[in-house]
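Before we start, here is the structure in question, set down as structure tokens.
Here the complex is missing one protein chain, while the rest keep their positions.
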Amino acid sequence: MLLSASLLKKTCFVLFILALLSAPFFIRSDYLLTVLIAALYGAYICVCWNLAAGYTGLFSLGHQAFLGLGAYASTILYVKYKITPWMGMFVGGMIAAVFAASITFICYRYRVKGMFFAVATLAFGFLLQALFMTWDYVNASTGIWLTLQNKPQDFFFIARVPYYWIISAMLVISLLVTYYLERSRLGYYMVAIREDEDVAESLGVNSSQCKVIVMALSAFLTALGGTFYAQFYLYISPACVLSIEPLISMQVGALVGGSGTLFGPVIGWAFFSFLGEFLRGLPLGGTAVGVISRIIWGLSLLIVIIFLPTGMIGLGRKLISLLPFRHQKIATQEIGSGISPSHFTKNEKKED
Amino acid sequence: MTTFIQGLTTGILMGCIYAFFAIGFTLVLGVMKVVNFAHGTFVIMGMYIAIFIFMNYLWDPFLSLLIVVPSMFVFGLIVYYIIVKPIREQPLSAHVIATIGLLIIIENVITLIFGSQYRTITVPYTTSAITVGSVRIGIARMFAAAASLFVVGLFYLLLHRTDFGRAVRACADDIEGAWGLGINVHRTFLIAFGIGSVLAGFSGAVVMPFAVASPSGGLDIVIKTFVIVIIGGMGSVGGALVGGLIIGIVEGIVSALWSPAIAIAAVFMILIIMLTIKPEGFFKKGLE
Partner (left out) sequence: MLLLELTKLSKSFGGLQAVRGVDLKINRDEIFGLIGPNGSGKTTIFNLISGALQLTGGSIKFKEEEITHLKPHEICKRGIARTFQIARPFADVTVRKNVMIGALNKAPSVSEADRITDEVLSITNLLDKKEVNGKNLTIPERRRLELARSLATKPQLLMLDEPMAGLNPTEIEEMSELLRHIREMGITIFIIEHVLQAIMSLSDRIAVLNYGEKIAEGTPEEIGANHKVVEAYLGEEYFIAGS
């Protein structure tokens, strides 16, 4: 049998969807279901971040801002104006997309590229967090509580299973978006921009337009995740949805799993979130449990990134290429390598 | 008006201290092009070593530097071998993940040993201050600022008047060229990282007489450091000083006149402005 990369992807996709469809029938415990939902949510935001950073090289260190914008937009619209979060979700998405497009455009206009773009997004993220922490309209740093109730038309469920279906759908949709983008004109251009923007431009790629579109798309999807977070956890605050914590999660999943790949973020996040859960459940003695498990978590992060620079997908590909049966074009497929810090000190174009 | 001057004065003192926080980071970034997100946590380590020594021997933090300096140096060497060396040539994403992993480990080890509550050191001069006009200047803060300026100056001399400094600057400029000059680049990187770690720990220890330490403070410090380094220019000592002072003064004045939260916003506004008009920072190629 001839094994090709796209056949492998499609097979994994189908298996993944089957697994998602069947899980609720095997998992009865609400606790386990909650863990699974949290993991799927984490994977979802990793996939969203990966679109911008992994595929296009837009190393956004402020993506949590879009998460927060989504969460706050839908929550405020519901709490103050009784607008259902199903609609508020998309309003939040649009707001995030507009912010993302603006930042990307401004950075293009002022030639803030690569490393510096990363720093600009970092600044934006912190700025937004600082703003929300002092803005009384959104209840500043206290945050906003939502009531646990059963109101499906307003995105509230008492049972956990509906949330499971919603986040599964969102994850599958985001993966489909990634999959079709990979094969589209924009997808090819995204990779070109990531690899070498100047060369891409000389080949007819309108890089500023592509970057704006990708950032806006990624921000929109991330914001939808923010609304889900609000409706599931029923509490939002600048410390939850606008802090560096969610950003670190986004990056861990994508970078450790394999940036610029379809399933990389999912696998990366699955590994680390289940590792986290596993460690939490270990009998490591008293109050030190949380701390020790975090140490092991951090250690695992280090080990994975040092020994697996191409991420888990990269490792998977190498392993597959060692298999005895016929395969083609798997090991060679690219893992987005991202930007190099030496761009930091050499911002000027090299003149001849 | 007095609030303004109070804010300004505190700001200048803190600016010197921030610059001190930043030089270790800018050294590592400039020389080996590694972004160490755990740098702020190295500063915290210095604080906690001082705390530990104070708790057990009641030594003044300045005295405990005798322990802080060598231990941070050794620590830096170890971290270089285990983490920095493998990821040095990898893209930024690897630096981010690896140093954040390190940050998480250190933070939690500190929490394990010391607990997560805030800790302070109280020495005789902790609450003393001199009063000039209506402005109150803390003695402890002054000592820290003075120490900062002293070490920053010393470091500048190290970079520009010693052979090692020249090796560092050569590597920062052009690694291939440095090899060609017979400089052992790997050894230079190793020692430079050790020094960077020492500078971080040192700066943490000298602020302990007045500062409040918590295991999770590292991220805030490194973010502020990042801003300073962008403003001042990567790899530049003078730039770190200028950047530190700018941030310190803006923070001091805005905090005094409005609030600390607005001060954070102001700092990031400055960053955004800098990125658009002069991303390389004030000292482009660096004094380094």
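Just so it is clear, A and B label the chains in written order, and each chain counts residues from 1 on its own.
Everything that follows uses one rule, which is that contacts are C-beta pairs under 8 Å (C-beta built on N, C-alpha and C of every residue); 3 or more make two chains touch, one makes a residue touch a chain.
Note that the structure is predicted; figures quoted are calculated from it, not measured.
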Omitted chain - touching chains that are shown: A
Option from A:R111, A:R183 or A:K318 whose C-beta touches the chain left out: A:R183
Hidden-chain contact residue, picked from the options A:S174, A:S207, A:S273 or A:S293: A:S207
Missing-partner contacts on chain A, residue numbers: 183-185, 188-189, 191-192, 195-196, 198-207, 328-329, 332-337, 349, 351-352
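What we mean here is this: only the chains that are shown with their structure count from here on.
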Whole-Å gap between the CA centroids of chain A and chain B: 31
Of chain B, residues touching chain A in the complex: 29-30, 33-35, 82-83, 86-87, 90-98, 100-105, 108-109, 111-112, 172, 219, 223, 226-227, 230, 234-235, 259, 261-262, 264-265, 268-269, 271-272, 275-277, 279-280, 286
Sites on chain A touched by chain B in the complex: 53, 59, 106-107, 110-112, 115-116, 118-120, 122-124, 126-127, 130-131, 133-134, 244, 248, 251-252, 255-256, 259, 288, 291-292, 294-295, 297-302, 305-306, 309, 337-342, 344-345, 347
